[in-house]
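Worksheet: one structure, shown below.
Taken from a larger complex, these chains appear in their original positions, while the remainder are omitted.
Order as written gives the chain letters A and B; numbering starts at 1 within each chain.
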Amino acid sequence: MSLTVYLAGEIHSDWRDDVERAADGLGLRFTAPVTDHAASDDCGVAILGAEEDKFWHDRKGALLNAIRTRTALEEADVVVVRFGEKYKQWNAAFDAGYAAALGRPLITLHPPEHDHALKEVDAAANAVARTPEEVARILRYVVDGRLP
Amino acid sequence: MSLTVYLAGEIHSDWRDDVERAADGLGLRFTAPVTDHAASDDCGVAILGAEEDKFWHDRKGALLNAIRTRTALEEADVVVVRFGEKYKQWNAAFDAGYAAALGRPLITLHPPEHDHALKEVDAAANAVARTPEEVARILRYVVDGRLP
């Protein structure tokens, strides 16, 4: 079983590298949103021209990012969503809801202090992991049936 | 055109009443999650028995709430999601993502200070409203074609 795994959510730490390293050798295909924060914020105006109004500056960028993230969500066999320490991260929760509605198996990755706030999201997930290594172990088990 | 409108998100202010009052006479059917915060948190254990572990206490409740919220999202012609001042509100963003994946028209309701953090969610929305009255005016226009 070969899986495409979409690593959604937080873009301000190296958690994606950690998952990919720990899952090395499993033959998985990983996808991700654009993780360069500045590029992700400004792509719309950088490509399609400046906007006076910050609201539409943001809209132009978010719509371009959506081409990538929606395609990745549709293509994914498994969706992992990381909730980190910074920012509101509503787009992470939005991606989790989108994945749930598509019926994609969902793994959330967050520290226990977010458990109560994320209970609705976690209730739609197949697993709540605490570390990237746990995510990799889940993927290894799903693909190979091997426990750590 | 008669619409079923699901009012998702924040449960700690009277915004739902404000929308419904301002939309009076339009013949709309409004649905909502359970808005009694304590009931929403404890429904699982209150009905199905106590849990030692807070994590599973929350899971039991969230799964019961999902019966109502998923049914409401599926039934809705329009989904309104309110992001308020308090809490993380990841479930609001989750519902918005779920609605977007189902192709339901989406209206977000939040103050301008959340615009940047909500840009991905707003980019999936048909409208970003600032007040319950604006939501009602949108619904009036959709149903009757009348402007304020």
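The definition used in the following text is that a contact is a pair of C-beta atoms (placed from the backbone, for glycine too) under 8 Å apart; a residue touches a chain by one contact, two chains touch by 3 or more.
Since the model is a prediction, treat every value here as computed from it, not as a measurement.
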| item | value |
| --- | --- |
| With 2 copies placed, total copies in this complex | 8 |
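Keep this in mind: only the chains that are shown with their structure count from here on.
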| item | value |
| --- | --- |
| Superposition rotation for chain A onto chain B, Cα-based, multiple of 5° | 180 |
| Gap in Å, rounded to a whole number, between the CA centres of chain B and chain A | 23 |
| For the chain A and chain B complex, residues of the former touching the latter | 54-55, 58-59, 61-63, 65-66, 69, 83, 87-102, 114-124, 128 |
